[in-house]
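Dropping a structure here in C-alpha cells format, bear with me for questions.
Removed: one protein chain of the complex. Kept in place: all other protein chains.
Chains: A and B, in written order; residue numbering restarts at 1 for each.
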Amino acid sequence: MSLEDALFAELCRIPLIDPHTHINPHAPASRTLDDILGYHYYTELAHSAGMSKECLAPDFDPKERVRTILGYLECFDNTVQYSWFLEIARTFLGFERERVTAADADWLWNAAEKQFGRPDWEEHVLKVSNVEKIFLTNDFDDPLEGFDRERYVPCLRTDALVFQLRHSEVNDRLARATGVVVKDEESLRTALSELFNRFQKKGARACAISLPAEFLPEPEATFPSEQIGAFQHYISDELAVPVFWLIAEKCDELKLPFDLMIGVNRGVFRRGVHQGQDLFDQRTSLIQYEDLFNAFPDVTFPISVLTSSQNQELASYAWIFPNVVTSGHWWYSNIPVHIERDCRARLQAVPKTKQIGYYSDAYKLEFILPKFNMYRRILARVLADDFVRDRGWTETQALELGRMLLRDNVKRIFKV
Amino acid sequence: MSLEDALFAELCRIPLIDPHTHINPHAPASRTLDDILGYHYYTELAHSAGMSKECLAPDFDPKERVRTILGYLECFDNTVQYSWFLEIARTFLGFERERVTAADADWLWNAAEKQFGRPDWEEHVLKVSNVEKIFLTNDFDDPLEGFDRERYVPCLRTDALVFQLRHSEVNDRLARATGVVVKDEESLRTALSELFNRFQKKGARACAISLPAEFLPEPEATFPSEQIGAFQHYISDELAVPVFWLIAEKCDELKLPFDLMIGVNRGVFRRGVHQGQDLFDQRTSLIQYEDLFNAFPDVTFPISVLTSSQNQELASYAWIFPNVVTSGHWWYSNIPVHIERDCRARLQAVPKTKQIGYYSDAYKLEFILPKFNMYRRILARVLADDFVRDRGWTETQALELGRMLLRDNVKRIFKV
Partner (left out) sequence: MSLEDALFAELCRIPLIDPHTHINPHAPASRTLDDILGYHYYTELAHSAGMSKECLAPDFDPKERVRTILGYLECFDNTVQYSWFLEIARTFLGFERERVTAADADWLWNAAEKQFGRPDWEEHVLKVSNVEKIFLTNDFDDPLEGFDRERYVPCLRTDALVFQLRHSEVNDRLARATGVVVKDEESLRTALSELFNRFQKKGARACAISLPAEFLPEPEATFPSEQIGAFQHYISDELAVPVFWLIAEKCDELKLPFDLMIGVNRGVFRRGVHQGQDLFDQRTSLIQYEDLFNAFPDVTFPISVLTSSQNQELASYAWIFPNVVTSGHWWYSNIPVHIERDCRARLQAVPKTKQIGYYSDAYKLEFILPKFNMYRRILARVLADDFVRDRGWTETQALELGRMLLRDNVKRIFKV
C-alpha cells in the first residue's frame, strides 16, 4: 500500500463533524434517486451539456426525469461531480459497473427505492460515512424543532436579512418570527436580539452568509437618519451594509463565529436551472473586509472563497489576522486541481489551528462521503508529499495534522 | 514505454483539425528560414533579450536577420518557444545537434532553402503533422478565392469592424467589399448581411474577435440617434459595443459560432517589434459578458482567455452556460505550466463535449506540429494521472476523451 493510500485509510477513520451543509434535518437522507440526481450539480451540468429544462418541472415524472438526466451524464462523465455520483451508486446502491449510463436508469431507480426505503437508512448512511455531527443552514424563521439538535447543529443563515429586508415578505416573516415589526434601526436591533437569543437557546453554533464580489462592509454605513415609516422605502444596497454590521455585533456579543462565503454573484445565467444560475467575478479582494476584521477582533470569521487566486489572499489574511480562519473549498473551487493547490498554500503559511479543512455543502446525507473522500485523497497526497517526504514527518505526525483539519479545529472553533 | 508516452503516441495518430490559425492559404508553408524565425515569438524574445530592432527592417538582408536572431536565441533557450524551434529544426530540417546556436545559421538556412523549396513541401508538412483541416482568420474584405476551402476553412475576423469602423480606411474597404456605404445603423446592417452571406457561401465556419480587458458588451448600447453623416463623427468606443452586438445577431441568424478571445491590450510596449507590443490586464472578468451569453442562447461562444486565473472563471462559466465553450490555450497562457493547470480544471468541471482542446494560432504550417505536440504531451500526462491512475479509466477510454478534445468537438461545434 502506498503512503498516500495508507494516510487516506487512516484519515477516513476520523469521525467527521461536517461544519457546513444544507441538509434538511427533517428529511436528511434521499428518498428516491431523484433526490440525488436533482442536485443542482447534475441538473446544471446536464443543462449545460444540452438537456432541456422541461424535465425539471415539478410535475414531471421523477423516474422519467432521472432517466433524462442519466442520458446526459455521459456528456460530463469526465467531471468530478460525475465521480461523486458513481461513488454514491457503488457505496450506497451496490452498483458494480465501471460507468453509469442511461441504460442503468431502471436498475438504479429500483436499487435506490429499495435502499432508501430502509427504516434505518439515515443511520446507515451516517455510519458508513463516519459522520458524527452535521451543521445546518437555517432560515431565520426556522422553528428549529423536531430534530436531534445534537446531531444536526443549527446555524443562522442571514442572507435574507442582509439583502432582502426591504421586501415585505421577508419583513413579515421576521415580524412573525420575533414579534417585532421592523421599521428602523432600533426595532431591527430588538428583532435581531430576539432572533439570535432563540438560535442560541436552540444550540446554534454559527452565523453564516454568502456575499457578492462587490460587497464592501464599512463601519461608516448607517441607516438612513430620516425614518419614513418602514425600510421598504430604501433600496437593498443602502440597508445591506448596516444590517450586516449589526449582525456582526450580535456575533460579537454572543461569541458566535461568523462564516463569510465570499464572491458569489446571483442569477448570472438568468434562464439557468434552479440553483444553477450563480457565478462570480474574480475581481474581488479581502481588503474589502479590512474594517470588519479590525472592528471585531473577538469574532472568528471562517472564510470561504470562490477562486484559487483569492485563496492566496485568504491564506495571507489568515496568516496575519488572528480572527480570520480558512474554511473549506467552496463551490467553483471545490474541484481537485484547485483544492490541492489551495490546501498546500494554507498548510505552508497559516497556523494549523486556524484551518477548517472541509465541509460538504451537501443537501442530502449521501453526498458527504464522496465529497469528503475527494478532499481526503488530496489531503493524503499533500501530507505524503509535503510533510512526510519533503520534511521528514512521521505518518503519525502527518495524521495528527490531518485530524486537526478534519475534526479538532471544528470542535474548538465552533465549540461543539 | 511509460503510460504517458503510450498515450502521447496514440494522441498523435488522431488527424488534426486546427480550429484557429493565422495561416495565409496562398502561402501556408515557410519559404525561407526567415519565415520561421520572423515569427513574433522569436523577434520579441530576441528584442527583449537585448537585440536591436534594426535587423527587422523590411529591407534588411533576410539571411543576416536570421543570423542575428539566432545569435540571441541562446539567451532564451530555456523558453518553450525555443523548444518549438528546435523541434521544427529536427523534424523538418534534419537538424541533429542538441542545441541551436548562431554557428548553425548557415547550415539551417541552407537546409531550409532545400526543404522548403520542394514542390510538395506544403503536402509534406501537412502529412508529417497529421493535419486535415486548418481554420483561417480572414479579413472581412478577403475575397476567399484561390485556395482549397475544404482544407483551409474561412473564418471571419471582425476586430476591424468593431474597433475601427470610424476610420475612413476601414469604412472604405467595407464599402468596396459589400457595395454599401456605411453611415448609420441601417446601412451597417445591410453591409453586414452582405458580408456574412458572402462568407457563408464560401464555407466560413466561425466568426472571431479579440477583445480588450475592459470590453463590456451591453445590450443597451445603441448607435447615436442623431446620424450626422457618417460614423466618423463618433469615437471608436461609442461604436464598438453596438457593432459587436449586431455581429452577434448575425452569428445567431447564420448559426455561426463566435470565437471570443478575451483580454488583450494592444500596443502596450509602444516601441516593441511588430506583433510584440500587446499585453494584458489581469483585472478582467467573464461577468462582463453576462448580458451577451444570456441574450444569445443559440450562439456558441468558444472562449479563449489570457490568464490562468481567468481560466477558473472560464471553466465555471462553461460549466453553467450551455452556449459557453472552452477554447484552447492562448498566447500568454500557452506555456506548459498554465496549460496543464488550465486543462486539468476544465477536464474536472466542464462537460467533455464543450471543450475545444487546442489550436495552433500559427502563421506558418511548420508550427502546428511542435505546438500541438506540446499540448498533446501535457494532455497525455493529465489523462494518465487524473483519469487512468486516479479514476481507473482504461487507456482506450482516456484516448476517447482525448479524441473529443482534439477532433470530435471541433467537428461538431463548427460543423465541419
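In this section, a residue touches a chain if its C-beta (ideal position, glycine included) is under 8 Å from a C-beta of that chain, and two chains touch if they have at least 3 such contacts.
Keep in mind that what you see is a predicted model, and the values were worked out from it rather than measured.
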Chain not shown: contacting residue from A:94, A:267 or A:322: A:322
Option touching the unshown chain, where B:83, B:164 or B:294 are the choices: B:83
Given A:12, A:345 or A:416, the one touching the chain that is not displayed: A:345
Missing-partner contacts on chain B, residue numbers: 44-45, 47-50, 75-81, 83, 98, 213, 265, 268-272, 276-277, 279-283, 307-309, 332-333, 335-338, 377
Footprint left on chain A by the chain that the document does not show: 283-287, 290, 293-294, 297, 309-310, 312-313, 315-322, 341, 344-345, 347-354, 386-387, 390-392, 401
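Going forward, only the chains that are shown with their structure count from here on.
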Computed distance of Cα centres, chain B from chain A, in Å: 39
